[in-house]
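Below is the structure I would like to discuss, written out as structure tokens.
Here the complex is missing one protein chain, while the rest keep their positions.
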Amino acid sequence: MNAAPDVPAADAKDERLEPRLQGALREMLTSNWLVTVAALLLALVVSAVLIAAADEDVHTTAGYLFARPADFLSAVWDSVWGAYVALFQGAIVDPTAATFTKAIRPLTETMTWSVPLILAGLGLSVGFRAGLFNIGAQGQIILGAIFGGYIGFAFGLPPVLHLLLAIIAAALGGAIWAGIAGFLKARTGANEVIVTIMLNNIAVYLVAYLLTLTAFKRPGSNNPQSPAIEGTAVYPQLLGDGFRLHAGFLLAILATVFVWWLMDRSTLGFQFRAVGANPSAARTAGININRIYLLVMLTSGALAGLAGSAQVLGTEKVLTAGVAASFGFDAITVALLGRSKPLGTFLAGLLFGALRAGGFAMQARTGTPIDIVLVVQSLVVLFIAAPPLVRAVFRLPSPGRRKQVSPTPAPVTKEAAA
Amino acid sequence: MKLELRGITKRFGTLVANDHIDLVVEPGEIHALLGENGAGKSTLMNVLYGFYDPDEGEILVDDQPVEFAGPGDAMAAGIGMVHQHFMLVPVFTVAENVVLGYEPTKSAGLIDLPEARRRVKEISDRFGFDVDPDAMVEDLPVGAQQRVEIIKALSRDAKVLILDEPTAVLTPQETDELIAIMRQLKAAGTSIVFITHKLREVRAVADRITVIRRGKVVGSADPQSAETELASLMVGRSVSLGVDRAPAQPGEVALQVRDLSVLDDAGVRQVDAISFDVARGEIVAIAGVQGNGQTELTEVILGLQPALAGSVRLDGKELLGRSVKQVLTAGVGFVPEDRTEDGIVAEFSVAENLILDLYDTPAFAKGISLDPAKVRANAEQRTVEFDVRTPSIEAPAGTLSGGNQQKVVLAREMSRPLRLLIASQPTRGLDVGSIEFVHKRIVAERDSGTPVIIVSTELDEVLDLADRIVVMYRGRIVGTVPGGTDRDVLGLMMAGVPQEEAVKQAASHHTVLGEADIVAEKESE
Partner (left out) sequence: MSAVTAPAPAAPARPAAQPLPPISYKGPIAYVVIALLALIAFGIVPASGKKTGFTVSTATDFFQIDRFDVPSKSTAIVLCLIALALGGLSAWYARNRRKAGVWLPAVYAVALVLALLVWAVAGKSSPLPLTGLLQGALFLAVPLVFGSLAGVLCERSGIINIAIEGQLLAGAFLAAVVATLTQSAYLGLLAAPIAGALVSALLVAFAVKYVVDQIIVGVVLNVLVVGVTSYLFSTVLKVNASTLNTPPRLPTLPIPVLSEIPVLGPVLFRQTALVYIMYVVVIVLQILLFRSKWGLRLRAVGEHPKAADTVGIKVNRTRIRNTLLGGAVAGLGGAFFTVANGLAFNKEMTAGKGYIALAAMILGRWSPKGALAAALLFGFADSLQQAFGIIGTSIPSQLMLMLPYLVTIFAVAGLVGKVRAPASEGIAYVK
């Protein structure tokens, strides 16, 4: 951080008191929530351009745009509106569905998709707040799935114990994988961005390799997949067999609370945050930076490993090469949208889970490829990261001190940052 | 070249750093700009130099208004600046740094290195600098780096040379040399604007003095003005120069340093087999020019760096080889040299900074769980006790002024029982009020029986605070002298001259600043 001139200590009392209502309105207009919503809107609008641009009807009507502009406009509208309606119906509620259960199914799909996103996002948020760019969620999810899955299908154990052991194993797998990067960073100063990305690729090949070994192969199947997870090791369904929602969602909630406590109430989290904000000052205050780097990565990886458990023991109930899907990178966007705070990450996980659930429905119904969801996701994150941009587009006021007329300007110390 | 500033105003947000400032620098004049830290002197010079755009006001060169779009324009107009914190790229050579922005080129934009070297040599020889154009700047000692800065400014035919706190890194003898250079330049027609917060220098060097306080010009003075008069102009109230302190009553020896040596990454001994003691209830100041091993000494005691050899015993227990946490827990309080980098976490609140090395003690945590109520209570108490001005204890510490940040660091370190206090450059960059406060608290800590080590490059501070002075040069102790030792003797020792020789030399030849000391003493009688 370059040294900006220090702002003097403000006077305790504000000179002018605004009427309450105006103050509240101003609060709302400058709040981060509004910026988040605005960013989402902006992202949807920009993505709409892509949706329209790829639509057949739009192409045809564009050909005679000037003769009959109304056709073009309605084609654009149809394509975009159709896509977004399908998105909504796939993500929240489907009013056109026959039964009540079918109508609320989308919501449960959203929740199911959000579980690995929340868990992995929490893991990454811990890393980000400690100043470590853990891009390796994909690999850590895979390793978690491998460890958890193996316990799940290779052993027969009593019900609750089996699931618990599998979950712990998954956390362990993810922790170890991330721990490699943490260890290298602590010992050699290796750039964790590159190491975690490399470990992602290695993990992908590792799981493919393991699935060729007899220990991991499902007998009698030509597809590379593991034996089915034992019934004693799967997450129980929360709403019965009609829905995919499983107890992993409860784990996600627990994890959110845990991460909040860890980062904001525990001495360990204090150290994590100090190292993330200013490693030199943390060192001078006696914090062991290298130990913290390792612990951060272990924690981060463990949470991502739990996301792997949600996949292999909850949704898929089998270990395959594609077990991590694209959750790895999605989790990064979740953590960023949630500004690396626990509650924000939870909500962001739900939002992106909704986008994914809705995206599949949108792809099925309107033929819009699911890749557009990636576009929306990354645009939202970019806009969120640049509040001034969003504010400029929507002409929202910026927060911060109203002009104060201080009676005596305090001395300014300009620490020149050479 | 006559330089005039009329009505210059510069704001940063709601803060008015320069408030309708008028200043005239006549050709061939050494004009001092005097003000305490934070008064706005550097900002004003950055406006003059084209680094900042003024919000109001104008600059006139030879009575013609000019506008500088950037430092390039100012340099082209003949204004050169030697910055307080050197603007040198450490991994470039001297020649590369000097020609940066003004490079001599051959075809295809390739730099003409021989020509660059020639430029450096020419100026270097003119003033007898003896600087190697191909040396890497980061390998040079601080004094040499300053000379490179000067060469850089002069290499563009500066007609007005601005020197920003140039003596911060110099011994009194080196200051004499700098003054000689300034007089040489003045004789050749170059004007000099000399920014400083040190009274003594100003009276010895300047032709005219302009005093700035809180962004405004509060007066003009000539060098004959009394020190106390200048001081009150500078600070706005009567100031007692020097610290009121009772003579020390040292107890038994608490800290014993024996044969301590520290190596840096290049295998050079930054600390070379030094030994000294600190007793309870005394302040020992480690004096020396920046870069002679003092920083490494403090870091080794704290445990941030490993020692090559030797021992450091506090109350009989060995500190070397222990982790930083263990040293802090053993009762060592540490105020680091660079508070923004090593002292506080800017994003953390004031309350969190106050427990930065105490978060896991029973006072604030039950096992692994922090107690926010206790943290808050502690913050409320300490901010009052140490007069920390902050809008709230939850405000990010980065928004506090330098003086208040330093008070936070002090409050934190002094809020536990200490067996040893180490304070490195405790008042660097602080305004007079904060300096007074910090000095008072350090003396109070001493009086409560704690052994105190101060590391300072400011001779004024050393002379004000120290009961004993240990002078370091190139990693070795040149000598240990009592607190009131003559400034000139200290200055020579800081340059490596052994004590007896220094006393002899100082007696026969006073530096400008040493003379100023004598005059000031006479005045106060």
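Letters A and B mark the chains in the order given here, with residues in each chain numbered from 1 onward.
What we mean here is this: contacts are C-beta pairs under 8 Å (C-beta built on N, C-alpha and C of every residue); 3 or more make two chains touch, one makes a residue touch a chain.
Keep in mind that what you see is a predicted model, and the values were worked out from it rather than measured.
Peer 1: Just to confirm, in the complete assembly, which displayed chains does the hidden chain contact?
Peer 2: In the entire complex, chains touched by the missing one are A, B.
Peer 1: Looking at B:L33, B:L48, B:M81 or B:I453, which makes contact with the chain not pictured?
Peer 2: Considering all chains, including the one not shown, the answer is B:M81.
Peer 1: Where does chain A touch the missing chain, residue by residue?
Peer 2: 1-2, 4, 50, 53-54, 56, 133, 135, 184, 187-191, 193-195, 197-199, 201-202, 205-206, 208-209, 212, 329, 332-333, 336, 368-369, 371-375, 377-379, 381-382, 385-386, 388-389, 417-418
Peer 1: Using the touch rule from the top, list residues of chain B that touch the missing partner.
Peer 2: 49-52, 70-73, 75, 81, 83, 86-92, 96-97, 100-103, 105, 108-111, 128-132, 135-136, 139-141, 143-144, 147, 152, 171, 173-174, 177, 263, 266-269, 308-309, 474, 495-497
As a working rule, only the chains that are shown with their structure count from here on.
Peer 1: Distance-wise, how many Å sit between the C-alpha centres of chain A and chain B, to the nearest whole number?
Peer 2: 46
Peer 1: In their shared complex, at which residues does chain A touch chain B?
Peer 2: Within the complex, chain A contacts chain B at residues 1, 3-10, 12, 265-268, 270-271, 273-274, 277-278, 280-288, 401, 403-404, 406, 409-418.
Peer 1: For chain B, which residues count as touching chain A in their complex?
Peer 2: Of all residues in chain B, those touching chain A are 12-17, 36-40, 42-43, 83-87, 214-215, 302, 304, 323-325, 327-329, 334, 336, 340-348, 352, 356-357, 359-360, 365, 368-370, 372, 389-391, 398-404, 429-431, 433.
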